[in-house]
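Notes follow once the structure below has been shown.
Note that this complex is displayed minus one protein chain, with the remaining chains in position.
Take a look at chain A:
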Amino acid sequence: MSQVEKKAGLLRRTSSSKKPLKEKVVLMYDEIFAKEDPAKNNPRFWDELFLMKVNLEYLESKLESVDGEEVQRIQDNINSLFHHCVQALGEEHQIKVVNALQTLCALFRGVHQKNKSASGFDIINMLMGFDKAEQRMKDLMERLDSLLCGDSSESLKSLCLKLLLCLVTVTDNISQNTILEYVMINSIFEAILQILSDVSSRGQHGYDAVVLLALLVNYRKYESVNPYIVKLSIVDDEPTLDGMGVVVHQALTEYNRQYKDKEEENQGGFFSTLTSMVGSMFIADVDEKLSVQTNEAILLALYEAVHLNRNFITVLAQSHPEIDIATTPTTPTPTTPTTPLGTTPPSLDMMNNPELPLDPNLQTSNLLITFLKYASIVIQDTKDEHRLNSARLCLIILTCIAEDQYADAFLHDDNMNFRVNLHRMPMRHRKKAVDKNIPSRPLVCAVLDLMVEFIVTHMMKDFPMDLYLRCVQIIHKLLCYQKKCRIRLHYTWRELWSALINLLKFLLSNETTLLAKHNIFHLALLVVNLFNMFITYGDTFLPTSNSYDELYYEIVRMHQVFDNLYCMVLRVSTNTGQWKEAASKVTHALVNVRAIINHFNPKIESYAAVNHISQLSEEQVLEVVRSNYDTLTLKLQDGLDQFERYSEQPKEAAFFKELVRSISLNVRKNVSLNTLSQDVLLKEFSTIS
């Protein structure tokens, strides 16, 4: 993409240099880069400048080409240009506003490109001058805020957001972008919220607004008090939160839909689909390259909302029919923010409009379902670094959800049943599940399915240990909730048990290779403790008495895996080495499992011997299990139902820093592509005014 961009830039540059006559605007730029005050001879200079169509390439290249000493010389003029840009934003003449916005973009970008190594303060000085910077930025932010909140044209609002996105992403590391300090002081948070709360503006600018918010929240997140974090965490206005949810929902739905289309297109050649999709999956036709990372921006926004705002959790369960919400009639209904809550008659947008479209084939969906489907696609393939990060982020979000009481409440709500069609990787050993037969169940079943799916599909050499840990922890958190609230979920736990046992088996057989990179004992401990949860607390959350018998059956049936695991951890823990302690924890955790195996195996064998049966049926084994419980004593283990709560800092800080960096790079690229080189916008205004 950057190639395309450069090419376009080069072409224009050469063509403009070939021309003997320079554009008027270019001449005026040249005047700015001269020593003199351009307004000295022409008092209407600035007025005229903003009537000219902006030549971004020229302006930017000019800024880039300024060398060190020249900077001092022309700084006054640049400051003046910045100042007049800000002032022009207040003009009634929309053309001037548009030009000023674009010029500001060029200024931010040009100055940063020139001074990649320079400190933020130097950049501020060059753009605005230290002494005036605070006032200038205050004015700028106020103007942008009123443009965004007022009833200016939608294109103008869009451009304002692009400018902000451009400003936020001029540095690779957002926290090094010192100008944002002023954006912290002069908050545009409220403007972003307003965009999200209004149906029509959300449709047009929601995506940019959400991405902008996600980025701003990540500015110096760990070092200072970021007002955007504080504000986001206390938003409780439901239309606004819903609006945010809708934007995320829409983006994820679109991704899912395109994935499905592609998949159907390439029936049979699955891997070709995958590879081609890495590049072009997400955004439609025009900008193919937006793809994966733009997702991450939306995912990041979802994460921040879930993590920071307790009220957002309700949005996850807010039902939407699966539709492209952008296409629904967007009657302007700005009444919601102006009329106080509770007094709005229940009509307006919801009841007067034909509401939800009537299509019996549409499944009702909600953000959580869409997110689960999305996650099921993303976690399929984690070889690619971006996708690994996406998968990690998905699991982090799920971790936050699984920890939240309210979310758990609706995940387990027996009255909210859904069919969730998760994507499943076709594998040699299993047929692709028939979608139609998925029963309608509480949402937590889909979460568990997703976890099981991940567990069975990622046992590979390049072992994603981190993802496995998160996965097992999510299951653990859900079990803790069920135990605490005595919820007896009708879930086929057997699938989970056998997936977990297979995981242990994989760890065993790849011990040496895995140990080189990972602490497999930690994972093994978590897995064994899941079994301990079932064994000691099964009475509080298992759905039937039979399921407890089946648990024993499964353990006894796969006893060899546990035996081998025990041998292995015993061996490691008796040796001295770095894994000694970790391994010995696993040996302790295995107490009950071993007790079960040692208790029942002889019983089953003797039963077979007495009855002269070589191969016992499942029912027969279950019978033996049932009749021999009373002679088995188990040990109550500590802390099985306790877990460490998720916290971003310090564990995840590095991950998020990297993530935000890559999102910044991506957004920066796309901002430049999307708008600034397009004349559509200017054309629109030239016809208006």
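Just so it is clear, a residue touches a chain if its C-beta (ideal position, glycine included) is under 8 Å from a C-beta of that chain, and two chains touch if they have at least 3 such contacts; residues count from 1.
The definition used in the following text is that contacts and distances are computed from a predicted model.
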item	value
From "Mitochondrial ribosomal protein S22", "Phosphatidylinositol 4-kinase beta", "thioredoxin-disulfide reductase (NADPH)" or "Auxin-responsive protein", the hidden chain's UniProt protein name	"Phosphatidylinositol 4-kinase beta"
Per the touch definition above, residue among A:307, A:458 or A:476 touching the missing chain	A:307
Identified contact with the non-displayed chain, of A:24, A:484 or A:585	A:484
Residues from chain A at the interface with the omitted partner, ascending	190, 193-194, 197, 229-230, 233-239, 242, 307-311, 313-314, 318-321, 337-348, 350-351, 355-356, 358, 360, 363-364, 366, 404-406, 409-410, 413-418, 440, 484, 486, 488, 535-536, 538-540, 542, 544-545, 548-549, 596, 629-639, 641-645, 647-649
